[in-house]
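Note that one protein chain of the assembly has been removed; the remaining protein chains are unaltered in position.
First chain written, first letter: the chains are A and B, and each begins at residue 1.
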Amino acid sequence: MLQRLLSKDLPRSRWLAALLLVLFLGLAFAPFLFPGVKALNVAAKILIFVALVASFDLLLGYTGIVSFAHTMFFGIGAYGVAISLSSVEEASWSAIIVGVLAALLVSVLLSLLIGLFSLRVRAIFFAMITLAVASAFLTLASQLSEFTGGEDGLTFRVPELLSPGFMLREDPLVLPWAEVDLNGRLITYYLIFVSVVAIFLTLLRIVNSPFGRVLQAIRENDFRAEALGYRTVVYRTLSNVLSALFATLAGCLLALWLRYNGPDTSLSFEIMLDILLIVVIGGMGTLYGALIGSVLFVVAQSYLQDLLRLIGEATAGIPLLPALFTPDRWLLWLGLLFVLSVYYFPTGIVGKLRERAVLARLKELR
Amino acid sequence: MTSLKDLDWKPMALVPLLALAALPAVGSPSTWLTLTVAGLAMGMIVFIIASGLTLVFGLMDVLNFGHGVFIALGAFVATTVLASMGSYTAADSLWLNLLALLPAMLVAMAVAGALGLVFERFIIRPVYGMHLKQILITMGGMIIGEEMIKVIWGPEQIPLPLPEAMRGAVLLGDAAVEKYRLVAVLVGTAVFAAMVWTLNRTKVGLLIRAGVQDREMVESLGYRIKRLFVGVFVAGSALAGLGGVMWGLYQQSVIPQMGAQVNVLIFIVIIIGGLGSTLGALIGALLVGLMANYTGFLVPKVALFSNIALMVAILLWRPQGVYPVTSR
Partner (left out) sequence: MSEVLLKLEGVHTHIGAYHILHGVDLVVPKGQLTMLLGRNGAGKTTTLRTIMGLWHASQGRITLAGQDITARQTPDIATSGVAYVPESMGIFSDLSVRENLLLAARSARTLDDIDTDRLEWIFGLFPAMKKFWNHPAGKLSGGQKQMLAVSRAIVEPRQLLLIDEPSKGLAPAIIQNMIAAFRELKAAQTTILLVEQNFNFARQLGDSVAVMDDGRVVHSGSMAELAADESLQSKLLGLSLGAHQ
């Protein structure tokens, strides 16, 4: 049954399977295992990144397309929910649904447009065009302030069930290591959890279907795929649209969690880089890489910044070093890590673990 | 180059066409003149930056998504050089100003070129032929570069004031045309002329033009084109550095993110122009510059979109850009 659930795309490595299980359980029980507002925020961020990066992996890892417009769709989802909930008197579920549907519609149209137009040109053109479009969208979001709240963004309320004030039970749940408030945040967290799991399993289904296999064939050799009779433009566009749709959903979840959205929370270039880094380190074309990479990245982000601060303070006297080792320069180290990963770690963590498993099996056969 | 009657003149006509089309929209001829000069100046600066990138792609099929880092570096280096020559820039004499500006430009070009050498060796060379990795790695390289600029110069915006004698405007009839913009047009034209001369009147230029068309054949004729490529890459980086200085002076300030910002503009330009074509890059740059200034005046909110709309329109006419390089 597990096989069917995972669409027969198994980890294929004992270590990988163990790691995935641990991460899954950790996220499933996060509110209870790691109580506190900050930890829950981290967990929710991880979940949203998993959905965002996995949908990007469909496009990059499986279809071989580089698109810088992914954060644009993320932003469309977030703004969809934000605008919808900001424009109603009383935050309601129907407002959320309207927001989500509107965002999905806009994303479908935009991704279709971009796909059909740009995928007829070379891959390099496509990458550049998506970069241009995403930049334009970012500017647009900041400028249409009446609509989007401009630079300041939109703050809004969520339905009662999801709001922090809502209590499932008056008294908190008492555990040996902490007390956990059973409030709206908890409910929101599980809404996100269930949605992300559903998105992930759907993506697994898609990449392991005949459609997914054609995508991979196109990634490997598009001339050949075309020669075999597959209209590559159609497949690529579909992949583009699907990827955009799931990114949009991730954005909707983000807005629900933060109860706020602005240009920097969902549209910034830094998020695009984070996605690229996670997908490369986790492992392109594996989907599981999105899970591992997201956890690693989000956790590292907080701790690395603390580490940088420590080193910066320790090297206070030496010229230039403190400027290198400050948490503000987090991106510098991220960038270095990224470049090194692309060179030396092209298959990512998942790839490496699977390679080891294969080698181990070969040794046994000898 | 090719003889006159063989020249494909249609794309070149786009520039005056756009300018003329804007005239009725703008209304007043003097405002139009100001905007047009501003557009041409901006276009020239963008051309200086884009020309290197398009040749690099045309010659060696390498797309450097990190080209922006050379722009930013050039601009920041210029701030340091010009700051140290305060007495020259404060003087109200054009000659003294130039004595400060020229070294600033040369140093910026040298530093950017040196970084280009390092970039080519460590970032680009390991990924020849792998487009996906090139895109990822050069982006990464740009992030690292941008952060290093923040480390050296700080993350804040730094003002880059124009030297005294280049400030202000001259009056051409009713129109106020900024002096610096005229300077930019002159410099841009000089760079273009130098490029055209090199490409058409020297053997190196011949090699580059041939290499852009058919790299393998050039090697079969006995030329080590890989060495040529390093040279072109360094030259392209140096030009980007020069462009950065000029852009910084145009904006009168520099920020570390300027590389990433101008990057998008350059991509639009070389897509319009056709990857590998210098003349195409010039036309693309002038169109983009003019468009940005006209829409900035007429309908400010759609400025960036106007460039994308322009790009879409051109691609619908010629999907490979206005001057596609023939063999691809």
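Keep this in mind: a contact is a pair of C-beta atoms (placed from the backbone, for glycine too) under 8 Å apart; a residue touches a chain by one contact, two chains touch by 3 or more.
The structure displayed is predicted, hence computed values, not measured ones.
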#### Entry: For the chain not depicted, the shown chains it touches
B
### Query
If the hidden chain were put back, which of B:Val111, B:Leu207 or B:Ile283 would touch it?
B:Leu207
### Message
I'm checking contacts with the chain that's been left out. Which of B:Met217, B:Val299 or B:Ala313 qualifies?
### Response
B:Met217
### Task
Would you write out the residues of subunit B that touch the absent chain, in ascending order?
2-3, 6, 201-203, 206-207, 209-210, 213-214, 216-225, 325-327
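In this text, only the chains that are shown with their structure count from here on.
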### Query
Quick one: subunit A and subunit B, Cα centre-to-centre, how many Å?
35
## Note on the structure
The subunit B residues in contact with subunit A across the complex are 57, 63, 65, 123, 126-127, 131-133, 135-137, 139-141, 143-144, 146-148, 150-152, 155, 260, 263-264, 267-268, 271, 275, 301, 304-305, 307-308, 311-312, 315, 319-320
### Query
Which part of subunit A faces subunit B closely enough to touch in the complex?
64, 66, 117, 120-121, 123-125, 127-129, 131-133, 135-136, 139-140, 143, 269, 273, 276, 280, 320, 323-324, 328-329, 331-332, 334-336, 338-339, 342-343, 346
